[in-house]
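Report on one structure; see the data block that follows.
All protein chains of the complex are present and in place, except for one that has been dropped.
Chain nomenclature is as follows: A and B, assigned in order of appearance, with residue numbering initiated at 1 for each chain independently.
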Amino acid sequence: MSASSQDNALRSGIAWRVLIYSVLIVTAVIYLAPLFVMLVTSLKSLEEIRMGNMMALPLQITFEPWLKAWGSACLGLDCNGISGYFWNSLKITVPAVAIGTLLGAFNGYVLTKWRFRGHQWVFGMMLFACFIPFQIVLLPMSQVLGWLGLANTTSGLVLVHVVYGLGFTTLFFRNFYEAFPDELIRASVMDGAGFFTIFGRILLPNSGPIIVVTVIWQFTNIWNDFLFGASFASGDTAPITVALNNLVNSSTGVKEYNVHMAAAITAALPTLLVYVVAGRYFVRGLMAGSVKG
Amino acid sequence: MQQNIARDKASTVSESRNDKLIGYLQQHLPKLVLAPSFAVILMFVYGFILWTVYLSFSASKMLPNYTWVGLEQWSRLWNTLTWQISLQNLFIFSVLYIGLCIVIGLSLAILLDQKIRLEGGLRTLYLYPMALSFIVTGTAWKWFLNPGLGLERTMHEWGFVDFKFDWLINSDMAIYTVVIAGVWQASGFIMAMFLAGLRGIDNEILKAAQIDGAPAWKIYTRIIIPQLGPVFLSAFVVLLHLAIKSFDLVIALTGGGPGNATSLPATFMYSYSFTRNQIGVGASSAVFMLMIIASIMVPYIYSEIKGGKK
Partner (left out) sequence: MSFLNIENVNKHYFDVEVLKSINIEINKGDFLVLVGPSGCGKSTLLNMIAGLDEISGGDISIDGQSMAGVHPSKRDIAMVFQSYALYPNMSVAKNISFGLEMRKVPKVERDKAVQKVAKMLQMEQLLDRKPSQLSGGQRQRVAMGRALVREPRVFLFDEPLSNLDAKLRVDMRTEIKQLHQRLGATIVYVTHDQIEAMTLATKIAVMNAGIVQQFGSPEEIYDNPVNTFVAGFMGSPSMNLIQAKVCKVEDKLCFEVATADQDRPLLLPIERDQQALVSYLNRNVTLGLRPETITDPGSANRSEGQIHEADLMVKVTEPTGADMFVVTQLGGTEVVARMRSRCGALAGQSCRFAFDVSRNLAFDGDTGDRIQ
């Protein structure tokens, strides 16, 4: 009898697990569906899209939409594809990430290892800057960029992203260096190392993980930015997100869904790649960005 | 080596005046290094906030105009139908978005916490949308929900002839498509937060509860979930923050339409400031957004910092 009840328990246990796995897998399929649809659509011809099922695999794979999206799709009157905007995004993202991360590292270093009276207030004010809705700075910023001659330039967007990324990069490094032993700093002071030597020789070589987290965070945010791009850049200087939106919403001509999807995947590719390669650090950044302290 | 130290000692004396300067510099160097960043934050964040606040009391229309007009722009803002719709939409969107993300995120986290073999892979799948730009998400879902070519048609082809899904172009329902796309994007992240919270719970408590004979679901409802309070709070704050800032997603998915059915404060501010030449109204809407966020973030940050000190 006890054997059979055990058997029952076992069976219901297995049933449970089957159920759990089914729910998880179905959910995963739902999460994947939009990406899957984008991908198959981008490989179909327009006729096939109109005729067939969006979930169906392409009958005949064509890379035409990809080539067109990259090189010859029309955004307004300009028919050179999104490639130029892709490079714009790179030109904005790479320097903004580099500068923002470096400044954040220095700020975190000072705020933890060279404390001064009122350091909490400085940090608090920088922290709050992470959470403002950027709408509150749009109008003054566009004016200031105009005065600086940086309106509609990628350099202007670099400046904007550095400034409004500072709060987060400082937060990341501050929290990391907070846990970095003070005794190491004291030891290097006794060894005769100065402010920059300690930073360069002791702190930085031990900051690998937080640098990766910060770079990924900054890269993802800046690459994916739309608000600043749409507000402060137009025409040739726009980043890829703005270009993608323009492409998709351009009212002229036939809607080339396959080209749109190819462009969307292209725009998503760099951040997706980062996520696939370094997902662990990506998640850590998200967590660190949401839980302060 | 002995000699070297001796030389060192000799040089200390002769360099003592230099030392003073170096000492002074060393004392202030850290602050000098921090100063530019802090100045930039002061100016570009706090200065700009004041600037925008001033604009909201000015006569600005197409261009900034610094004539003081008191509450005129504010009253214009509150008398604008689109703004009222935006706030209403924000309310609907926030409640559903936050609620669904938390329910789905927590459920997935609990399911994934059952010693699932593919956990790593599944986690990656649930979370990837967070790496995408909202514009990409919006574009994808716009296509996916397209009544003529997307889901509706697919269901028809699969034999569900009566299936109807036209929310994207239905003024009453369009805001829910924004919710769907938003939840799709953020729920994986919330799942990751809850999973981290679950993993942080002391294993011995769970063992004790098991020995006490509590069934699995009771262990969750009575012991585990109550301990996740801080995660709920973090998730809530993060999601509310995302909801209020939501701009890209709406622009890409519905463009605020049909009509102004999916307008949110963020899109309202943008269109009034940059396309409708109502800078004053745009500024006051931005200030109002800041006020909502500040009323949540300031106490939250404060408690986090205080809690962190403990």
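The definition used in the following text is that contacts are C-beta pairs under 8 Å (C-beta built on N, C-alpha and C of every residue); 3 or more make two chains touch, one makes a residue touch a chain.
Just so it is clear, the model here is predicted, and its values are computed rather than measured.
Visitor: If I consider the whole complex, including the chain that's not displayed, which of A:102, A:189 or A:212 touches that chain?
Guide: Counting the whole complex, the residue in contact with the absent chain is A:189.
Visitor: I'm checking contacts with the chain that's been left out. Which of A:99, A:202 or A:262 qualifies?
Guide: The one listed residue touching the chain not shown is A:202.
Visitor: Could I get the residues of chain A that touch the absent chain, sorted low to high?
Guide: Given the touch definition above, chain A has residues 181, 183-184, 186-193, 197, 201-202, 205-206 touching the missing chain.
Operating definition for what follows: only the chains that are shown with their structure count from here on.
Visitor: Quick one: which bits of chain A touch chain B in the complex? Just the residue numbers, please.
Guide: Listed in rising order, the residues of chain A that touch chain B are 17, 20-21, 23-25, 27-28, 31-35, 37-38, 41, 49-50, 53-55, 103, 106-107, 109-111, 114, 116, 120, 122, 124-129, 131-141, 143, 163-164, 166-167, 170, 194-195, 220, 223-224, 226-227, 230-231, 241, 244-245, 248-249, 257, 260-261, 264-265, 267-268, 271-272, 274-276, 279, 282-283, 286-287, 290-293.
Visitor: Once bound in the complex, which stretches of chain B touch chain A?
Guide: 26, 29-31, 33-34, 36-38, 40-42, 44-49, 51-52, 55, 64, 108, 111-112, 114, 116, 118, 122, 124-137, 139-144, 149-151, 153-154, 157-158, 184, 188-189, 192-193, 196, 234, 237-238, 241, 244-245, 247-248, 251-252, 255, 265-266, 269-270, 273-274, 279, 282-283, 285-287, 289-290, 293, 297-298, 301, 304-305, 307-308
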